[in-house]
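Step one of this worksheet: look at the structure below.
Every protein chain of the complex appears in place save one, which is left out.
Note that the chains take the letters A and B in the order they are written out, and that residue 1 is the start of every chain.
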Amino acid sequence: MSFGRFVLKRSLQGLGVVWGVVTVVFALRFVTPGSAINAVAPLDASQETRQAIAAELGLDQPLYVQYGQYIFDLLRGDMGFSYIRGQEVVGLVFARLPATVELALAASVVAIALSIPLGVLSATRRNQPVDYGATLFSLGGISTPNFWLGIMLILVFAVEFDVFNTSGRGVDVGDVAVSIVGSDPFVGTLLAWLAYITLPAIALGTYFMALITRLTRSGMLDELGKGYVQAARAKGLPNTLVRYKHALRNTLIPVITVLGLQLGTLIGGAVITEAVFSWPGLGTLVIDSINRRDWPVLQGSLIVIGTSFVLVNVLVDAVYAYLDPQVVND
Amino acid sequence: MRSDNDDRINRRTMLTYAGTAAAVGLAGCSGNGGDGSDGSDGSDGDDGTDGSDGSDGSDGDDGGDEAFELGVTMGQMDSGLDPQDHAETNTEIIVGQVYEGLLDRDKEGGIIEGLATDWERTEDGSVRFVLRDTSFHNGDPVTSEDVRFSIRRIVDDDVGIASPQKNDLGSVSEVVAGDGEVTVSFEGFNPIAFQLFATNGEIVQQSWIEENDGNFINRNTNGTGPFVVTEYDSGNEVAYEPNDDYWGGDVPVDALTMSASSESSTRVNRLLAEETDIVTNVPPQEVSRVESSDVAGINSVPSARIIFLQMRYDVEPFSSQQFRQAMNHAVDVESIIENVLNGFGNITGQPTLEGHVGHNPDIEPYPYDPEEAERLVDESGHAGVEITLQTPIGRYLGDVEIAQAAANQIDSLSNVSCSLEQREFSSLVQDITTGNIEDKPHFNLLGWGNGEFDGSQTITPLMTTEGALTILENEELDQLMVDAESTEDPDERVEILQEANQLAHDLAPWVFLHQQFSVYGVSSDISWEPRADEFIDPDTATQQ
Partner (left out) sequence: MVSARVIRNLKKEFRNSALAKIGLLLVVGILFTAAFAPFIAPHDPTEQQLDQSELPPLGFSETTERTTSQMVEGEIQTVTETVEITPDAAHPLGTDSLGRDMLSRIIYGARTSLVVGVLGTLLAAFVGVPVGLFAGYHRGNVDDVLMRIADVSLAFPSLVLAVALIGLWGRAAVNIPDPFVVAGLAPEMPESFVLPITVVIVVGLVNWVWFARVARGEALSLRSQEYVKASRALGADDTSIIWNHVLPNAITPIIVLATVQVAAIILLESSLSFLGFSGTTLSWGFDIAQGRDYISSGQWWIASLPGLAIMFSVIGINLLGDWLRDSLDPGIEGEGGAA
């Protein structure tokens, strides 16, 4: 199977999962206490509103018609209407998506950039101080609730030392990009952006940094003990080349798989990190919608979150297949 | 954040502080709540006691020609921008910058002009408003047809939406649009018609509403007020610019943003980091941090909001009047005000607040008396009962802690056990506002803002059989409120309302707690006076 065909196959599978996600979200209507109308209408809605909603959802129709209507609407980009906010769901959800993507990317970049070198260093300097340090750090990192870490960061960096912003997203990455060409000073905008994003990114990224450090360390230890590394050394290849080219490459493959699986944790973590830092992303929207019982917005957010998860996993698989062509044939 | 303790130290006085803590100093500073004179307040800044004005001087330099950008951070954002499709204070604050009613209120609650320049009671008991010659933000003039449409859109389910503000204007029977004037008739006399129109009834443009769908109306605005929405980021931030053609004259603010954070500490952090200028509900434990900072101060005013625990008359054990009175004796409101709210609250014993129409000065709050409470519980036959108090989270100043303390005090009675359930405000309020009493919680904490400053606007909706939010059914009280509604003589009406308050005190459908104080954190860069009705009017803020 060629690389292209593999990616195509995974994309089709991913599409299947997205269909499953949509179906599950559709089914949420039926686990809503009381009538399915409650999944859409606010509790204090008048009888007229309820009837209008029932008609719009086609609740008098057979189930397959409702389902077909739901899928059809989604394909047209219609995620329904929030009666609580009086607005289209699709606009509300996609207005929030960029903030969450920005936060998740920032956290991942920080996590990956720091953890892989740390893991490699830890494995190649086994049982030296740096290894103990890295092990303790990663143990603490995977065991610390990220919302608490966020609060502690606020305590230290915002209350004790007034360095960072503790809430909101006053400057986004788009502003930074614009400042390169625009009239705003670039450095100032960049610093302002960093002041907003640094603490949330650390709070969210620490768990992943710790996890990847652990995985990289144990993977590298395995690889370094394997025959081919010994053989390469015997052939006189320089140590560094062996370490980084061969061993690291082989280590990263399982790391990437785990990361793909842990993406859900990243998004889940983003939800609570956003709550701590009042970050205006999908997470705060989800929590706010649950608190207001705004089920249509919750359903829309769930679809977007599930779909993003699938999309990133397909991407991860493609990278995986690129790094290790063998999986294509499995 | 540099604190200015240095000046305080001079005024230190030794005194002992309860039990385990020793007080090291005392510095008095009085708030200027309610004096209303913006100018003088501006000059004495932080009341002159903490000497922060000196350092503020440097901040003041950025006044002058620089743009006056003002930020307000509240607890929660709006639920859409349709001014007639909500019943929440926060949404009102956000849309109220853009939309106006026929009448308005000054900071102290007095009725002033809005879109009507003149108003009078006609001989047949209707009310007539003479309209101001002004226009909507889109340039079209405000017509009497627009006003008629707006009122009907609120009170009549068949016009546009089914508005949750339906009862806010009284029982309107007819609206007649004349030439530059509008006449509104009611079923009955409606003695507080102008009070109602001064607080409610925002005016929209008929053609603009009819040409657009709900999604558009909830994301865009077309009002007559001092501000125009420039950017609407739902649930996150709303940005405004001043309305250059505002009938009320120049708006001193060049750019306004409204945002929200449900965490009080986050709001205070934003204020102290100078990211925002006015924050709502500063919790008692944060007050001193704001007071001692040199970038902001505290400005507080007694609010028109009363906090209470509601008990449903139709379920056991709350169906027993003795049991309800027992609950009033069981909760130590004074201790809660002192220890939980640091004094930011006034104890109450009746549904009508002091200063509001119908307040009965002869009523004393229920004294804290756990033994009497236990005796009344025994008498009620409900000894050994288990009850659950529901409380919203973070909606009112210190709500969760107040509820925890109250539940704990009730629980410590020997013959009642009380647990606490915390609910998000929006879901709790949906249960409370549902039309059926059966869907309502049995026992919950609630706060009620009375923007009309009139006792009937609390008792009628919350305690009469037909009230939208009622938890009580009592013929005598119903009759008193019907009488008050039809009484034309104001003094006679006050007497009826006072009688109703005495009855409400005795019936004890609530555990009467306290009058909330609105505690705002306000940047030292601006001067702004809070209002009793919790509305925020940034157009009255001035730059220091």
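Everything that follows uses one rule, which is that a contact is a pair of C-beta atoms (placed from the backbone, for glycine too) under 8 Å apart; a residue touches a chain by one contact, two chains touch by 3 or more.
Not measured: the values here are computed from a predicted model.
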item: Among B:269, B:380 or B:523, residue touching the chain not depicted; value: B:269
item: Touching residue (missing chain; options A:11, A:51, A:69 or A:144); value: A:144
item: Option touching the unshown chain, where B:387, B:420 or B:446 are the choices; value: B:420
item: Contacts of subunit B with the absent chain, listed as residue ranges; value: 5, 8, 12, 15, 17-35, 263-265, 268-269, 283-289, 291-292, 298, 300-302, 335-336, 338-340, 342-344, 346, 355, 393, 400-401, 404-405, 408, 420-422, 424, 517
item: Missing-chain contacts mapped onto subunit A; value: 16-18, 20-21, 23-24, 28, 31-33, 135, 139-140, 142-149, 151-152, 154-155, 158-159, 207, 215, 254, 258, 261-262, 264-269, 271-272, 275, 286-287, 290-291, 293, 295, 298, 302, 305-307, 309-310
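By definition in this document, only the chains that are shown with their structure count from here on.
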item: Whole-Å gap separating subunit A and subunit B, where each centre is the average of the chain's CA atoms; value: 40
item: Residues of subunit A that touch subunit B when the two form their complex; value: 42-44, 46, 48-49, 81, 84-88, 91-92, 95-96, 154, 158-159, 162, 165-168, 170, 278, 280, 284-285, 288, 290-293
item: Subunit B residues touching subunit A - in the complex, by the definition given at the top; value: 1, 79-80, 82, 85, 157, 162, 164, 214-215, 217-219, 233-237, 259, 261-263, 266, 269-270, 273, 275, 424-427, 430-431, 433-435, 439
